[in-house]
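Not every chain of the complex is shown here; the ones you see sit where they belong.
The chains carry the letters A and B, assigned in the order they are written, with residues numbered from 1 in each.
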Amino acid sequence: MTRLLLINPNISESVSELIRAEAQRSAASDTEVEVLTAPFGVAYIETRFEALIGAYAAAQLAAEHHARFDAVIVAAFGDPGLAGLREALPCPVTGLTEAALASACLLGHRFSIVAISQRIRAWYRETVHANGLSDRLASIRALDEPLADIGRVQSNQGERLVALAERCVAEDGADVIVLAGAPLAGLARSLQGRLPVPAVDGVSSAVRHAQSLVALQPGSARMGSFAPPPAKGNKGLPPAIAALLQRNPS
Amino acid sequence: MTRLLLINPNISESVSELIRAEAQRSAASDTEVEVLTAPFGVAYIETRFEALIGAYAAAQLAAEHHARFDAVIVAAFGDPGLAGLREALPCPVTGLTEAALASACLLGHRFSIVAISQRIRAWYRETVHANGLSDRLASIRALDEPLADIGRVQSNQGERLVALAERCVAEDGADVIVLAGAPLAGLARSLQGRLPVPAVDGVSSAVRHAQSLVALQPGSARMGSFAPPPAKGNKGLPPAIAALLQRNPS
């Protein structure tokens, strides 16, 4: 039995529901998924400042709950806190962007990202750059209207999202579409066969790849930049985070 | 039941045995693997010219046998023929390099490749470049002696391979080690816990990721650069390859 923790770094229970549903559909039969929602933060993350807040909320949840799980997933596109948690936690950690890009790279050469708001594009572009994959990014296209209800963007904007994806293929040369953001969890599945190229989703990709990382048993980092942070003084931190900082005896 | 075809693009049955053993160890319980060995080619591929030959051999085997499988794996590091087969076959296709790099990217930021010969490094470097991942490549280190027996390089050279991996971490800043080449299939598993950072292997990574691609059902390419090649005249080709070229009705 593989147990996966998915952390929604924003406060929207409706988005956690979408994540949970798609995670369960995606997981192998011997995998259990649990989704936790950030106790503080914003309704959905579309800027660097909101990501900074979400990263800290994700870190708190991960610190408190990781011990019961085989792997942890940061369940927001942009992967707030992912690199830090990969250092701090003793188990594999992945995030929606990283996992979706891995899927995309296994299905074609260049991918486009379809996103839920104009503003979110800069943050996504920087995330792709941080992953070293800018050369494979064909484009980022996004909805350009305010989102009335973040939990219902798929049903409210479904046709527009399809149209954006089709332009990514026809005009930008995308081989694969990444439907980005936890609010779009499950959309790749429900669009199956409607898009002219393969489409991937962060939640299902992250669940599948987390399972693989658990199965591969690649070992953990005792050296290098993902070893636990060197022990040093700290103060004022939530006890669970302080405990993570004591993992490294040296 | 998921059925995976692994194609060894070189002629060494001893290497096919290593591939088969590690593929079976890596596969989920509901996955069946089959390994085929190239009917023509060289003992192992370490140059661009040998890769050119291996690509054609892999294409022939894939064309003849793919119909019985859910996904196909080109089981040589350097992925000879992979991009072409992704166009031509109706099912997901991956290769050892691409799959190992995907695993590495999910486990850390920068990876090093440990390889079996000095000569092979240029071809691997170009493969990483073609994958757009040069920025995440910390180094490629390789054995520097002639290989007495390609099927026994793990046992004959095991300690030297470990020493190379340790230098990649200590001197080159690698977060993850990629043990490269089908002749090293299974080494990551047998070294478990001995290396100071996570280590991944092409065969186990490819098996796991191929399973994920089948499970995700991302859809296939009807447009874009991985759609089937446009129909056009051909001659003199093995019938199975000619048949693949007729997949696209337009």
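Quick note on the criterion: a contact is a pair of C-beta atoms (placed from the backbone, for glycine too) under 8 Å apart; a residue touches a chain by one contact, two chains touch by 3 or more.
What you see is a predicted model; the values in this text were computed from it and never measured.
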Task: Overall number of sequence copies in the complex as this file defines it, 2 displayed - done: 6
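Criterion: only the chains that are shown with their structure count from here on.
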- [ ] Between subunit A and subunit B, tell me the centre distance in angstrom, where each centre is the average of that chain's C-alpha atoms.
- [x] 27
Task: subunit B-facing residues of subunit A, complex - done: 26, 28, 83, 86, 92, 94, 98-99, 102-103, 105-110, 131-133, 135-136, 169-170, 173-176, 188-189, 192-193, 195-200, 204-205, 208-209, 211-213, 215-227
